[in-house]
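Removed: one protein chain of the complex. Kept in place: all other protein chains.
We call the chains A, B and C, going by the order they appear; numbering starts again at 1 in every chain.
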C-alpha cells in the first residue's frame, strides 16, 4: 500500500460541500498548514470545521473564514485571549453568519477518540453544572453527576506529521502530536501532510504514534517555518 | 522521583484482603510473573483478579487459585481452548467456589481505559443481543443498539515492562505491551516489574508507551524465560 | 441430521477466503481455519492485524526467530513484516470496534439465516454461561465484512447453518459471507444466497445439509480458486 499522493490538490479533491473536517494542531503547533491553504482554494462551502481554535495560531484557517466556506465550528478556544481583539471568526459569529459548538478541551478530544473507537457516547464529569450541560443528559454514577457526550466522526481529518512510511504509519514530533492522532482515527478519510516520507521498515515499529490503518493519504511537504505565537498572524 | 523499590515484597506489602488487582499479559506474553508469584506468597484472600485468562499461559496465577486467594475473576478468556481440559479455575467455578465476570476482550480493555480516563461509563456495540447484554442498559444511538458498560478501577495493577526510567516512564517490547498500559492507568497503585531500569533522560521521550505519572513503584527483575504456549504449564 | 459430503479441504477453504479479500485491505484472522488464510496471501497487498496489538504480522516464527515477546492472538510465536507496528490492547480494539478492519474471518459453532452466529459457548460444556469470548464479539460487530469459515456440518452430522441459532450468540446479524467445505453462501437481506458449490455437488445437495431455505443464485457455480 503506497498512500502517497504526488499532488496535494488531488489528495483533497473529493472534499464536498457540507463536509465535516477535523484540523489538527494546538495553537501554532502541528497544524496542517499546507492542507488548510489548499482547502481555502477549493470551491467548497458550508463546511463544519473541527479544530481547537478558529484562526488563532492556525492562521491559515482565517482564509476559509474570509471565503465564507465555514458554516459551523466545533472548537474549545475560538477567540483571541484579549477580549479587545476580535478575530474574523468572532466578527462572523457576532453577525450571526456562522455557528459555534463550544466543547471543553478534554471533552472535545474524547469525543473524537470515541468517534474513532466505535463508542457512540460516554459520560464525563467535565462541564456538570455549567452552560456546557445545557440540553445534555445527566446521570448519577456512584452518587456523582456526569454528562452524556456524543462521539464526533468527521468526514475528513487533515493532519500534520513529521515522518511517515508509505503505508501511512506516522511519527509526530514533540508537542506537534496533540490532536492529530485522534482526529485521524475519528475521520472517515485522513489526509496527512508529512515532512519526511520513508519506506516501510525504516521507522522504529515501537514508536509509531499513529498506525497506518488510520491514514488513507499522504502528501510530502516542506517543513513549515512557524512562529510560536497567538498574538499576531505572520506578515505576508 | 525515584520509584524503584529494592525488594519486590516491600513493593506489594500493602495489598489487602479483598483488593482488586489487574494483571497485565496476553496468554504467555507480558505477564507480571514475578509479582504474581510474590502475591501468591502473601497472606491475602478474597482478591478480585482482573486478567485476560485465569491460569492459561499466565501459569503463575494458578498458585493464587490453589491457595484459594481469589474470590472473583474479571476476564475474557478464562479456560483452556480444548473443552476436554479443565483448569484449576474451571474446577473452582464448577464447585461454586469462585465468581466469574466474563466480558468481551474489547469491552474488557475499554472498561479499564475508561477507569483510568475518568469516564464512569460508555456505550458500545459489542455484545448487543447476547448473554453479555443481560441486566445491562441498551440505548439507541442513530437507530443502532448499544450497551452501557462501566469503568473498572482496580486498587492495584501489576505489570511487566522491558524498560523504565526511575521516574516511572515505561517502554514495552513488541506484543508484550498488550493490556499493561491501560491496567496501569486504571489502577490506584501500579507496580511494574521491569527488566531494565535506567536514569531519567536515557529513554527516547517520543517513545514512552506509559508516562511515569501512572506508575507508582518499580521493581527490577531478570528477563524471564517463557515458552509461548497455552497448552502446558512449564515443568518445575 | 444431514447427509455427509466431503467437499473441499480446509486449505482450499482458506484459499477461497483469501481470494475474497481485496488488495489494500486490513484483515484479522481468528483461530482455526481462518488462520490458514494467511498461507495464501504472499505477494498480496493485505495487512493482517492481531488483537494482541500489532499490524503487519508475518509468518509463524521458526527456530531462532522465536521471540517470547512476539506472539499472535492464538499464542503462537510470529514474525513481523516491514511496516509493522505495535500498540496497546485498547488501541487494538478501538481500531476493531471503530470499523477499521475491512475483513474479519472467524470460526463458528452455528450460523443463522439472519447472519447471527455463535462461537463461544455450547451449553453444558462450561460451568454456567461462561466460555472463551476473547475478541470474537468485538470483531463481529466491528469488521466491515465478516466471513465465517466452517465445516458445513458437525462431525456428528448435525447442521450448523440454521434458521435460528440454538447456542448463545456471539453477535446478531453480523455475518456477511459463509465459506464452508461445501459451499459459498452470502447472507443477503432476503435470506441465504447460495453462490458457489463444491465440485461434484448440486444446490440440492447443499440444501439437504442446510436448514434455512436457500436462495439459489442464478449465477451459481463451482467454487473457484
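Note that contacts are C-beta pairs under 8 Å (C-beta built on N, C-alpha and C of every residue); 3 or more make two chains touch, one makes a residue touch a chain.
Keep in mind it's a predicted model, so treat the numbers as computed, not measured.
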(Q) With touch defined as in the header, list the contact partners of the absent chain among those displayed. (A) A, B
Q | Touch with the omitted chain, as defined above, among B:90, B:110, B:149 or B:165 | A | B:165
Q) With respect to the chain omitted from the figure, which of A:21, A:93 or A:197 is a touching residue? A) A:93
Q) Out of A:9, A:46 or A:130, which touches the unshown chain? A) A:130
Q) Residue-wise, where is subunit A in contact with the chain that is not depicted? A) 26-30, 57, 76-79, 81, 83, 90, 93-94, 100, 102-107, 109-110, 112-113, 124-132, 162, 172-182, 209, 224-230
Q. Please identify, in ascending order, the residues of subunit B that touch the omitted chain?
A. 1, 113, 115-119, 165, 167, 169, 185, 199-201, 203, 205-206, 208, 211-214
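In this section, only the chains that are shown with their structure count from here on.
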Q: Check A-C against B-C and say which one is joined by more contacting C-beta pairs.
A: B-C
Q.
How many angstrom lie between the centres of subunit A and subunit C, each centre taken as the mean Cα position?
A. 37
(Q) With centres defined as the mean C-alpha position, give me the subunit B-subunit C separation in Å. (A) 28
Q | Touching two or more other chains - residue numbers and ranges from subunit C | A | 80, 86-87, 93-94, 96-97, 141-142
Q | subunit A: positions in contact with at least two other chains | A | 117-119, 205-206
